[in-house]
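One chain of protein is taken out of this complex; the other chains stay put.
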Amino acid sequence: MSQVEPYSRKVYYYETDKMSIVHHSNYIRMFEEARLDLMDKCGIDYAQIESLGIIMPVLEVSCKYVKSLFYGETFSVEVEVAAFNGIKMGFKYKIYAVERNELVTTGESWHCFLDNETRTPVSLKKRAPQVFEEMDRIIKEKL
Amino acid sequence: MSQVEPYSRKVYYYETDKMSIVHHSNYIRMFEEARLDLMDKCGIDYAQIESLGIIMPVLEVSCKYVKSLFYGETFSVEVEVAAFNGIKMGFKYKIYAVERNELVTTGESWHCFLDNETRTPVSLKKRAPQVFEEMDRIIKEKL
Amino acid sequence: MSQVEPYSRKVYYYETDKMSIVHHSNYIRMFEEARLDLMDKCGIDYAQIESLGIIMPVLEVSCKYVKSLFYGETFSVEVEVAAFNGIKMGFKYKIYAVERNELVTTGESWHCFLDNETRTPVSLKKRAPQVFEEMDRIIKEKL
Partner (left out) sequence: MSQVEPYSRKVYYYETDKMSIVHHSNYIRMFEEARLDLMDKCGIDYAQIESLGIIMPVLEVSCKYVKSLFYGETFSVEVEVAAFNGIKMGFKYKIYAVERNELVTTGESWHCFLDNETRTPVSLKKRAPQVFEEMDRIIKEKL
């Protein structure tokens, strides 16, 4: 498991729907928040990656809803790097309701690296070797 | 394939993100729009199901992003009922960029039926047999 | 009043919150949908304006909530151009619950024109005179 402190925040009112629970699409957004927070905490600056003309779109996402989250509750997200080779990158997520100490959601997301101009796949290893080495080192050491 | 006309609309500006494409979480919302539109077109009134004290939360969702959608484009969603037995219900989705006639996304969602008060699973067949028979008939005939 | 047919669609489930009504932030998004739809119906292509390197950000928005909108309902939006001089542009909105024939929301939005690179104000009249003349003519004739 990651040595990085899990991402955590309260549920927002506008994230609920008329079932009085967090709308299922918002967990995909929580995954993104937690993924970018993890990268940030590890010293991988996604804004800097984008400034190099590289974007990291989502290839695939999946989510299993075990329990519901409610307004007023705090959740935390454990993120794990499932794979990284500079061409593809995978993350696994577990969302917990903190006060109840219950697992509420699990999921995965898979990403590639694209040139922002041409929208064609790039190998981070070739295109931005320093960023690749740095990410590779951090993932091996901390994640 | 379904005999029902696919759901279709334009991409909204607020659905884009700074990659200039539709944010990946919004496809999960498009699935919901298309799913409820399908039910509506078939004469299955979800608001009525909820008024019987039954909700239909999402158990699982997955999405593969084949191409991107852009602001100004029209998309259509083909929805198929993958399974229905009154306890669980599955849908499969294909989203197309209409002007380009290209498949942009595929996905699935799985749902159960819950009592809205107790949040425990119910069998639609037992709890609301008329709604079950009607849905079952429609799905067999049209979907 | 505008000669253009009002923008209309059904409320989406994900637009509701735990009060079982459309979340108030979503009306700001409905204003945007209706504003861009109006421009589109008039032959003013906002995607084309952006492709000229000009963006039209929001300077100010306000919204009064008279009644609530519910899932399952259809709403329509009447949009009026309140002002246009190529430097600033204002819109007024009225949202109606179609089935109830009731006014649910009124609002306004004010916009300027910016160079997308420098993010400094531009006069559409000087920067893109053809687009300005076209918009001016359409607004005078139709809106």
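For reference, chains read A, B and C in written order, and residue numbers begin at 1 within each chain.
The criterion applied here is as follows: a contact is a pair of C-beta atoms (placed from the backbone, for glycine too) under 8 Å apart; a residue touches a chain by one contact, two chains touch by 3 or more.
Please read all numbers here as calculations on a predicted model, not as lab measurements.
Asker: Taking the full complex into account, find the residue in C:Val4, C:Ile44, C:Val58 or C:Ala82 that is in contact with the omitted chain.
Answerer: Considering all chains, including the one not shown, the answer is C:Val58.
Asker: Considering the entire assembly, which residues of chain A contact the chain that has been omitted?
Answerer: The missing chain touches chain A at positions 9-10, 12-14, 29, 32-33, 36-37, 45-47, 71-72.
Asker: Can you name the residues of chain B that touch the chain not displayed here?
Answerer: 13-14, 16-18, 20, 23, 25, 71
Asker: For the chain that got dropped from the picture, name the residues of chain C it touches.
Answerer: On the side of chain C, residues 18-19, 21, 24-26, 28-29, 32, 50, 55, 57-65, 68, 116, 119 touch the unshown chain.
The rule is short, and it goes like this: only the chains that are shown with their structure count from here on.
Asker: Counting only Cα atoms for the centres, state how far chain B is from chain C in Å.
Answerer: 28
Asker: Could you work out how far the Cα centre of chain A sits from that of chain C, in whole Å?
Answerer: 34
Asker: Residues touching two or more other chains, restricted to chain B: which are they?
Answerer: 29, 32
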